[in-house]
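This report refers to the structure that appears directly beneath it.
Only one protein chain is missing from this complex, and each of the others stays in its spot.
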């Protein structure tokens, strides 16, 4: 059991109508993307082909910030405000997709981009799933 | 001239088709909301009517996180990806409106809620303006 | 293998003189604490004994912010500047210890405080270990 699930099970109040598995998967995917995208931007800054990686770094930094905030808001009130949650999930899906697209272009050349692209695709899918609920 | 405007004017590349005044006002409003909502949540934790303020604290914490991230993404690449930017502005507008609604309920009783509500309404309007562009 | 370790192994440049296991454990512990402390503050806001939990909530919010930033800085440049890294690890150790102390007071009453206290003690120890290197 992941850490986000432990905390969800320890929640005192009644949980809103939410798919707990989809919620915890999304929180954990967002946390992973936030860390991995920060590390990928850093690794890109050390690559000899840095000038071609500028867009990839931008997309990674955005993804890291948006995914980290999404994890926090999702951790806060499971289901509280539909407008905020849906708009933020849409933003996180977009930021993850953009980062994945950039990193996929360099997945052959750079292993960190491959790992980052995979993490971002998981986060994109996890946001999509919560948006479909 | 505010600090966000100084940096926008120092930007090396061509700026995308963006209303610079609306953009800098939005970045600065988001930064203010991020700080004020953090301080308001803290002040609420010190109030004797804390039990009634739980929703207000939640809304403030969400607003602080979302507004802080929105300021970062808007600072990063003015106009880069329309999907991400629009979804994030919608999330920030929703988070600011929720925080303002909560704080307006306590604006008579608590000066920090009054100041926070005003800041959040400015941020809500600034996001709205950028979304209309 | 955790996600922080995958990224560290994919790093292009020479890594500084750093204990990789201690580093990845610290990054992952910080990420966990950041999420769990956010969730614990939220859960505390839903408890009937909320008025007694104000200090616990404050400590959780500080811990979440400081641990999240520490994870980012540690992810960025393994070993880059000793002054910054050591001061930030000391801050994260202090924030984790404070959060653990508060949560331990409520560990019997609230399962979320018990889980959070354990996570924060792990983070405190992981920061300690990196500081000793």
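For reference, chains read A, B and C in written order, and residue numbers begin at 1 within each chain.
Simple rule for what comes next: contacts are C-beta pairs under 8 Å (C-beta built on N, C-alpha and C of every residue); 3 or more make two chains touch, one makes a residue touch a chain.
Bear in mind that the values here come from a model prediction, so they are computed numbers and not experimental data.
Remark: the omitted chain is touched by one listed residue; of B:47, B:62, B:81 or B:124 this is B:47. Listed by residue number, the positions of chain C touching the unshown chain are 58, 61-62, 65-66, 68-69, 72-73, 76-77, 80-81, 83-84, 87-88, 90-91, 93-95, 98. On the side of chain A, the interface with the absent chain consists of residues 41-42, 45-46, 50-51, 54, 57-58, 61, using the contact rule stated above. Take chain B: the residues that touch the chain left off the picture are 3-4, 6-13, 27, 31-32, 34-36, 38-40, 42-43, 46-47, 64, 68, 71-72, 75-77, 110-112, 114-116, 119.
FYI, only the chains that are shown with their structure count from here on.
Of all the chains shown, the one with its CA centroid nearest the global CA centroid is A. Separating the centre of chain A from that of chain C, both taken as means of CA atoms, is a distance of 19 Å. The multi-chain contact residues of chain B, meaning those touching 2 or more other chains, are 58, 61.
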